[in-house]
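One protein chain omitted, others in place.
Chains here go by letter, A, B and C, matching the order in which they are written, and residues are numbered from 1 within each.
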Amino acid sequence: MISFVNDYQEGCIPEILEKLQKYNYCANPGYGVDCICENAKKLIKQTVNAPDADVHFITGGTLTNKIVINAFLKSYEGVICVDTAHIATHETGAIEHGGRKVLTVKNHNGKILPSQIESIVNEHIGGLSREHTVKPGMVYISQSTELGTLYCLNELKEISAVCKKHGLLFFIDGARMLTSLFAKDNDCTLANMNALCDVMYIGGTKAGALLGEALIINNSLLKKDFRYILKQNGALMAKGFLMGIQFEGLFENDNYQKYCKSAIEKADKIRMALKNKGIKLEIDSCDTQTFAIFTKEQYQELQAHFDFGGATFKEGLAYARICTSWATTEDSVNALVTAIERL
Amino acid sequence: MISFVNDYQEGCIPEILEKLQKYNYCANPGYGVDCICENAKKLIKQTVNAPDADVHFITGGTLTNKIVINAFLKSYEGVICVDTAHIATHETGAIEHGGRKVLTVKNHNGKILPSQIESIVNEHIGGLSREHTVKPGMVYISQSTELGTLYCLNELKEISAVCKKHGLLFFIDGARMLTSLFAKDNDCTLANMNALCDVMYIGGTKAGALLGEALIINNSLLKKDFRYILKQNGALMAKGFLMGIQFEGLFENDNYQKYCKSAIEKADKIRMALKNKGIKLEIDSCDTQTFAIFTKEQYQELQAHFDFGGATFKEGLAYARICTSWATTEDSVNALVTAIERL
Amino acid sequence: MISFVNDYQEGCIPEILEKLQKYNYCANPGYGVDCICENAKKLIKQTVNAPDADVHFITGGTLTNKIVINAFLKSYEGVICVDTAHIATHETGAIEHGGRKVLTVKNHNGKILPSQIESIVNEHIGGLSREHTVKPGMVYISQSTELGTLYCLNELKEISAVCKKHGLLFFIDGARMLTSLFAKDNDCTLANMNALCDVMYIGGTKAGALLGEALIINNSLLKKDFRYILKQNGALMAKGFLMGIQFEGLFENDNYQKYCKSAIEKADKIRMALKNKGIKLEIDSCDTQTFAIFTKEQYQELQAHFDFGGATFKEGLAYARICTSWATTEDSVNALVTAIERL
Partner (left out) sequence: MISFVNDYQEGCIPEILEKLQKYNYCANPGYGVDCICENAKKLIKQTVNAPDADVHFITGGTLTNKIVINAFLKSYEGVICVDTAHIATHETGAIEHGGRKVLTVKNHNGKILPSQIESIVNEHIGGLSREHTVKPGMVYISQSTELGTLYCLNELKEISAVCKKHGLLFFIDGARMLTSLFAKDNDCTLANMNALCDVMYIGGTKAGALLGEALIINNSLLKKDFRYILKQNGALMAKGFLMGIQFEGLFENDNYQKYCKSAIEKADKIRMALKNKGIKLEIDSCDTQTFAIFTKEQYQELQAHFDFGGATFKEGLAYARICTSWATTEDSVNALVTAIERL
């Protein structure tokens, strides 16, 4: 059984494993003020070309989203996002548990339009209701999106401009940002995305780290006392150097590039095989996620040898997500491609 | 200038004013354990035919909604309601500030369909996501709705049955419940609505009290320690007897009936006048709220003598809400009717 | 049975009752933007000599404390107060429910010493722990205190200076401030107390209003969007004018003065009678509260005719609180004084 269930099913890239051994008996200061973390932060700031940014490491995406939105919005401000956004659908109400309202608009291929931001701001700020509605205070997007699509640079610029116009913070969830850099539709660099937002994070977990997201705070108004906030939210790890190791491992010598590129190439290969076979895609995704629509029979046949983590069945069709990762092997992909060809 | 801005613009029914004077120098125990409150609670329990219910008085609707939803749902449970629900749109994110997620579905004339509840439960409980989404834990409706429409008894029974089936609490916000009892579309009594839900409240403010909502807790699992919850939420008034006076005043001799009936009759008269004049209604409401669509010219003419609290302008039309109250006089309504006839 | 249980057992001063009647059929805008509220705010700002302050009315003290501390402190900041402070002992954890930590120090006759503030700041900010402890962000005091004692002007100035030195907000809970103005130990005016703090409130409930606290925000950094915060916390009453009436009634023609003076005079008379009889006081209070230590026999004798709301028994002694109010009559006090003399 070969698994294409998700992009976080394996451990970490070998460079990180080596570092774990190399540093294992070093005595590091606790709570992330060690020199491994410092070096990892330096590498990230260089990569995103933001020497003045503050970088913090947090164990996972939901915790990062919850902390950022709770900390940077006032209690009566809301965060705008699409209805398919991770914070709206897959975090068990973490944002609301943290006291903030999520204001959703209908997604367009997983993405938000600048005009939708304008509309929701106008509905909330203008009108007769005044202080009876929350004030929009932030725009949240995921790059790549939950549907595997990508914002192009121009779209990001437009969103950034609308945010500036209305005094909204712009927050980019980059859980899959590193791999999606290598997607065919991508025209962004880490640096130019980071230059457009107040705060963003680069996911380590889905790019070949054992854990961790690297949060980059650009807006200087948001930097103060952030370690207090981390500690209060249970996000300041005693062995903080563990996360330093992850990001040093990813960014040293740009190690992440070959692994992320590989993950995307594998996904592209699968998409090509599906297309050649005439199997429709639910969404025209370009990251490590492929959303295929099989017949029930096709799905059952593949299921004998490949694990997609289940499917949703509607009207005789099986909607399945096929996911590659930094660790997906050439052999695995070839096996799947062959199986698709034989369907 | 005659005001039809809302149903809470005047003070209180004369019976309450008299009681304020009558009781003014009595020494009452603090925090609502006085005999006026006890009597008011007894009257309410008799009226709704629920001798075993617990009744508590809370100053306003938003505070009541926030407390009930925060107290009765677990942190990872969400409350289902329509997109026009007060808790979703007009409480400045109070429910989320209290840590709970609001799960909205599209309204049908302000109302939720039992099938929508089924769907949202199935989406959240079934499927592949499991603990990554909130669990639906409650259904919230307003009777009458925010659009001035009413659930008929049968609809309430169906909602109640769906709630029971899925283990959801059923919560009715009755901010306008007392007046809407007298609406032409109504076929419910307080008693039979209360019999169908776990918890509901009867609004005093919009029925001729100075303040206060009477919360009725029917589900015995929800009764324990509720006064701790009130105190912690700043909802236990030192002079609790002030709210006892309001509800004794409303329910003694069924005083509320004549005032609430009057408010609805005035609204019906206005709706008739609009209909006769061929002025369209945005919504076919039947409570104290009437949603009229005037031409800009009509609106401006009326505006010279009547205050509707503003209007929303779209494509040359003015969407205005006209609201009557227990205190609206025959003269005021006649003046408006005449003005409408002359448009 | 004559009750001395508390200072919120009766209704309101006659001037407020009259206004309730006078304004009963006026059509006011909702949510406290009416002209009665405006006038009440103007009167308060004149009285405290703070033309630029923002004034808001909130139904009760616990709600006010919870909102102020939640809104004005960051999530990782704590509020410093004495161990007998209302927020530390009698609000069912409302402050913590609102997410903020209460940092208590031992009281000195109900009061905090400037040196204690220095110490707690140094413990938290200095030292090795850094971001592992909360940052002190505010000092909360009650004037008069929960033990019926008073800060003199000089003490308030010193606390204010320490707060400024360490960047702490200074918040005065004035639930009993109006009556205690007339206490023998008092050397403060409303204006000079208000000049020393960032935010304070003047309690209406215990000074002869039916409900309400008048919150005065002096620090301009704290003013923005406060009505959003009120609404979100369920503290924006639909019939906001009800609270305008309370404070117009108290402050118009300085009506509060005669009633508050009367309440204190009655308490002083009781204290004098106790002293003459050789009955010890637990605390040397000077506001409407008197803390007497009776023998069990004395207490039982008084209990036949007077209600003190219970007592705490320790080693054969009864610790009872005797409370006067604006409504306590000459006859009631004389009866109690005579009874004390006859013990």
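Criterion: contacts are C-beta pairs under 8 Å (C-beta built on N, C-alpha and C of every residue); 3 or more make two chains touch, one makes a residue touch a chain.
All values reported here derive from a predicted model rather than from experimental measurement.
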Practice task
With the full complex in mind, choose from B:Val5, B:Ala71, B:Cys286 or B:Ala318 the residue touching the hidden chain.
Solution key: B:Ala71
Completion exercise
Across A:Thr89, A:Ser144, A:Ser160 or A:Thr205, the one contacting the chain not displayed is A:Thr205
Completion exercise
Of C:Tyr76, C:Tyr140 or C:Phe170, the residue that touches the missing chain is C:Tyr76
Exercise for the section: Would you indicate which residue among C:Asn39, C:Asn109 or C:Thr133 is in contact with the undisplayed chain? Expected result: C:Thr133
Problem - chain C residues touching the omitted chain (full complex) - result: 75-76, 78, 89-93, 95-102, 127-129, 131-134, 309-310, 312
Practice task
Can you list, in ascending order, the chain A residues touching the missing chain?
Solution key: 2-3, 5-6, 8-12, 14, 17, 20-21, 23-30, 59-67, 91-94, 97, 205-206, 210-211, 228, 231-239, 241-242, 307, 309, 327
Fill in the blank from the handout: chain B residues touching the chain left out here are 70-71, 74-76, 99, 130-132, 134-135, 225, 227-232, 236
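We take it that only the chains that are shown with their structure count from here on.
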Completion exercise
Greatest Cα-centre separation from chain C belongs to chain A
Completion exercise
Maximum number of contact pairs occurs between chains B-C
Exercise for the section: Superimpose the Cα trace of chain A on the Cα trace of chain C, which carries the same sequence, then give the rotation angle to the nearest 5°. Expected result: 180
Fill in the blank from the handout: Ranking chains by how close their C-alpha centroid sits to the total C-alpha centroid puts first chain B
Completion exercise
Whole-angstrom distance, CA centroid of chain A to CA centroid of chain B, is 42
Fill in the blank from the handout: Cα centre of chain A to Cα centre of chain C, whole Å, reads 50
Problem - Distance from chain C to chain B - Cα centre to Cα centre, in angstrom - result: 33
Handout entry: Shared-contact residues (touching 2 or more other chains) in chain B
Key = 91-93, 97, 309
